[in-house]
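Complex shown without one protein chain; remaining protein chains in place.
And then chain A:
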Amino acid sequence: MLTRQNYFQEKRYEIKNLTLSILDNLDEMTDYYIAYLNNPSDENRNHILEAENYVDHNERKIEKYISEIISLQQLDVHDIKWLLAMNRIIRDLERIGDQLTNIITISDDTDAKELKPMIRKFFQYEQKMITWLIHGMNNDDIVSLDKVVQHDEHVNKLNKDTYQNVADLIKNHKKISESKLKMIIISRFLERIGDHLVNIARTYQKIVWKLG
């Protein structure tokens, strides 16, 4: 009995693996970020920037695969939808990478101490979300993907609390430091990361439902 390797199936497999490796990489980026907050050195900052380059590199690679597949073969509508869904997912992943680099761009050594507790809390929630997302995508597990969606409410609440905290300070005519203002912006970036993770989970859930 002969067996064969199909080009489309192989590329599909590669796309999924690359996507999962980007997620792993983003998870690592959050660890690098904590390391940077503990020790705001150039070396730690470069780790984050290098990881972001890796994310961008893989995103471009997946994009190339997708356009290549479309140009080479007349695909079934479900396959096209799968490719478009993966394209949406990598866009969200790329934006997560961008948000993480944005945070490091606007914060400097002096902010690290003040920002650390808030960022840690966000990352605690988001790292969990990334872990569920990886598991969900790896095993086509709707339950894990659903957890990602549900967990976003904690991230949203944290963002609101941060905003409220600074708003209260303004209301009470307390002196507002530059770090406090940056906190609001960073909190917004971190909240967007949660939204992107939710987008990815929802997009992948649709893929799994279609497979079923």
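Couple of notes before you dig in:
As a working rule, contacts are C-beta pairs under 8 Å (C-beta built on N, C-alpha and C of every residue); 3 or more make two chains touch, one makes a residue touch a chain; residues count from 1.
Quick note on the criterion: contacts and distances are computed from a predicted model.
Going by its UniProt record, the hidden chain of the complex is named "Phosphate:Na+ symporter" among "TIGR02186 family protein", "Phosphate:Na+ symporter", "Spermidine/putrescine ABC transporter permease" or "Peptide/nickel transport system ATP-binding protein". Screening A:N53, A:Q73, A:Q124 or A:N138 against the full complex identifies A:Q73 as the residue touching the chain left out. Residue-level contact of chain A with the missing chain is found at 2-8, 10, 68, 71-73.
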